[in-house]
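Shown here: the complex without one of its protein chains, the others still in place.
Letters A and B name the chains as they come in the text, with residue numbers starting at 1 for each one.
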Amino acid sequence: MKKIRIIFMITVISFFCAGCSNISKNDEAPITITIWHVYGGQVDSPLNDLIDQFNQTVGKEKHINVQVTSVSNTNTIHELVLASANKEPGAPELPDIFISYPKTVLALPDDSILIDYKDYFSDDELSAFIPVFLEEGIVNGRLVVLPVAKSTEIMFVNKTIFDRFSQSTGVTMDDLNTWEGLYEAAEIYAEWTDAQTPDVFGDAKAMFVHDYYFNYFQVGVESTQGNFFDGNTLAFDPAFEKTWELLARAAIKGGIWLKGGYATESLRTGDSIVSVASSASVLYYSDVVTYPDNTSEDITIVSRPCPVFEEGEKMVMQRGAGFCAVKSTPEKEQASITFLKWLVEPKHNVEFVTKAGYMPVTKEAFENELPEAIKELKSVKYSSLYQAYMDTQRNYKFYVPPQLDSYLDIEMAFEDNVRTQLELGRRYYLANNKASIDKIISDRFDEFKEMMEQ
Amino acid sequence: MLKKLKQIQALNALAKKRSVGMQRKLMLYWVSMILVIFAAVIFLLSVTGIFSRDDKQFHEVVEVHLINTKDRLEGHLENLTAQSLNLSKELSREIEETLMQEGISMEDVNDDPELLFRIQEAVYPFVRTTLQTADCNGAYAILNATTNTNLDGSNHSRSGIHLRYSNLSAGQPVTPTVVYFRGIPDIARQKNIELHNRWNLEFDIDQIPGCGELLKTSLNRPAEGYFWSTRIDLKNTWESTMLLCVPIVGSDGTIYGVCGVEIGALYFQFSYPNTEGQFGSAVSVLAPIKDNRLLLSKGLIGNVSGTYLDASEDLLIHQGYYYNEYNASDEQYIGLHQIISISNKEVNDTTWVVAILMPQENYIIYTASIRQTWIIFAMILFLILLAFSFFLARKFVKPIILSLKRFQQGEITEQSIYSGISEVDELAEFLNARARNQRLEQGELPPNIADLFDQFIERKNSLTEAERNILRYYIDGYEIADIPELAFISMSTVRKHNRNIYDKLGVTSRDELMLYIDLLRRCDRIQELI
Partner (left out) sequence: MINFLSSHLEDCSSNNYFCFAIRCEVCGEYWYSSSIPFTKALFASEYSSKKELYEAIYQREKERAKMVAEKEAREHFSLCPICRRLVCDSCFMICDEMDMCKECAYRMEEYGESVVP
């Protein structure tokens, strides 16, 4: 009789189970978090690849879907963040995570909209980071900018053309180690290129382009015992004048690229062959130069440490923004943190930074993962970059710009004015039939100073 | 189902083989009755469409969504087409003017960077205006000429300008950053716009399906030959885009080039946000359909928040009654699609569809929650009915069992056997009667009769010798009338004796006395009486 009862129960239960079988698979819809970042710009983004990897693995497991809604540059993101934080009409909604320098946080009307990472990371987890990198992200006592990748300024050289130039003029790569040497080489390069088409007047080509002349001046002045800033304004001390004089002379002689845009652009079109830019821009340097007649030339880009002044200290700008996470629902915040923690795990961090031309941010990644990863690098562009990194790290002092509210405004005005004044100088110089260069230099400086002091 | 049927059969067979308790058997009948009614109810419900109500509702929701999206998309694309046709006409006029000034044909522009620069300079403002006024993220103009015909691949390299927005974000940016993707860099510097990180001087028309063919044809009006390309990856970038290709037609019918706008994957994603509804996240899709496959890799997908929809996958379509299923490699989507005509002259006869897709999982969860309530309700009802049938069966069987128990314990008297069920009572009575007869047949006395006899014999002892003498005559079979003759006593004496004997033996008549005597004789106990 018992058997019958059991069979009966099984039958009844199996009836119910047939109906219930689908319920047990009770998945949730993924939490989507949005991100604005700068890694990759308009080219294949290494971070996007990593985000895909995250979405396919941990994301799927924990129902998190990270979506990139803007890849741009820090300045654009700065503007967008401020616009949306101030709720300006037409401004987009703030993403869950965005890339930012502390300066953006300082400019925010209310920085309490950002997550303090100390609430989400344990002390142990924070101690894994390289301390200097963390310190940079602390604003008003709260850790709001999480370092994910750090960079510095590096000199990139189009070796193929430089070698050609070197062969006919005797200028060597080592001459580029100092600013003095570099500017001299730039003048020689201008003459050399001008001489190639004797029938065209003043068609000298620029050798050098700096991404941020503002950085050049800042590091230059600071490394030669001067003071760049005086409170919230510029000091214009003698060290500045000397820095100006060197750059202006080369620029007026046509050796410096002064038109707008990033350093990568003029190297791409062959309009310049040496640049100083963020190490991260390695991603944007193309291995091809395309000339106006649509002919292309394959080139090799090599990286070298940033030039220094002969009498100055070996100093270089520390760069690289971090991630800010915006407060929202606890689930979304947790999802953002999950993603960021995944991204700073040494393995993923190194995978990301070596593709993007950055330095990792944790001690473990630096000590264990990075050297291994460098061995794997095949491209000269990247291996020489990490060579230059190591060189820089060993011999240079890192300069971290002060956190000023007006930093960005000064930077933008400075950049515009430097280029305008030097371009004007070049034009006057050509119009003056290449005479009275010293006067032009000092005139432009005065003009520049006046513009900046307005 | 077959398995279950077999189980029931096995159960039935087992039940037949064994003698099943009445209550259990009754239960079984009740339960089969309940199951039959249940099946009938479920059948009725499914016939009346109660169970497909969700599917129907889903169909309605998605259909409305699809129609709205299609309307919006048609309007959007039509607008872009109109603007591009306008651009084409303007560019045609500009180019024609420049060519007339020079007194040359389009072919002569090849290998002339100067002239190309002039044409591009003339073209630039129109492209820029189109980019700014049209609802798109890029505008371009390709000229049917190249800077250097001596180069390898010059047959698919064409000069032109391509402007794109670089800082796309959810809202239409008020001051979008325009980057210079293709074209002569001097123009970019002149207009102070950034070169794209993957800038190139010229277009590679092989990258744009159908573009090369378009340049080779001859048309009267641009509207005769415009089309949307499938989604192409922009070389060396992470972006992909769909280009509207409108021919720039000269007054003599030659094709000067191709111009149009682009809708990038990211731009489409922002323009067509997903909608969260009761059934989950609905994603808008514009994609070509081929061999029963929805080619997401060649189309555009709206915001995919809340799903894992991958833009690089092609989905296999299973047509359904209420909705279609779209199978990716590891995810299933459900939704609807409708054919949309977006081009005038399709390349390779591409059929475009607008589709609304939702993750099937969400829908399953949604319907499962409803089904769960159904099942719980049915289960509760079933349990109640089960309990009810148990109660009824018990109530029915209880008196039977009770009588049976009493039967077994031998407490049977004619009255106590009453069970309230006539058949059972009859059975009990029948059994009783049979038992009685059986005992009598075997010479065995019913216990009370034996008692009666014992008492009778006991009482006999109180008779006097004289009375016993009379009794003996009776035992010997004599009648009352015979007694005076035999015993030499008067009839009155006999009567008096009789009275005494009857009193003492507790009988009322001679018949009764004779019955006793007869019975005792039958029971071989007559000796005890003498």
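Everything that follows uses one rule, which is that a residue touches a chain if its C-beta (ideal position, glycine included) is under 8 Å from a C-beta of that chain, and two chains touch if they have at least 3 such contacts.
Not measured: the values here are computed from a predicted model.
Shown chains touched by the undisplayed chain in the intact complex: B. Here the missing chain is touched by one residue of B:25, B:93, B:496 or B:510, and it is B:496. Mapped onto chain B, the interface with the missing chain covers residues 464-466, 469, 484-485, 488-493, 496-497, 500.
As a working rule, only the chains that are shown with their structure count from here on.
Distance between chain centres (mean CA atoms), chain A to chain B: 53 Å. On the chain B side of its complex with chain A, the touching residues are 3-4, 7-8, 10-11, 14-15, 18, 20-21, 24, 31, 113, 146-148, 151, 154, 157, 159, 166-174, 177, 179, 184-186, 188-189, 192, 194-202, 236-239, 266, 270, 280-281, 304-308, 359, 361-362, 364-365, 368-369, 371-372, 375, 379, 382. Put simply, chain A touches chain B in their complex at residues 1, 3-4, 7-8, 10-12, 14-16, 19-20, 22-23, 25-27, 29-30, 32, 36, 40-45, 48, 55, 60, 65, 67, 69-72, 76, 80, 90-93, 259-262, 264-265, 268-269, 271, 283-284, 286, 290, 292-295.
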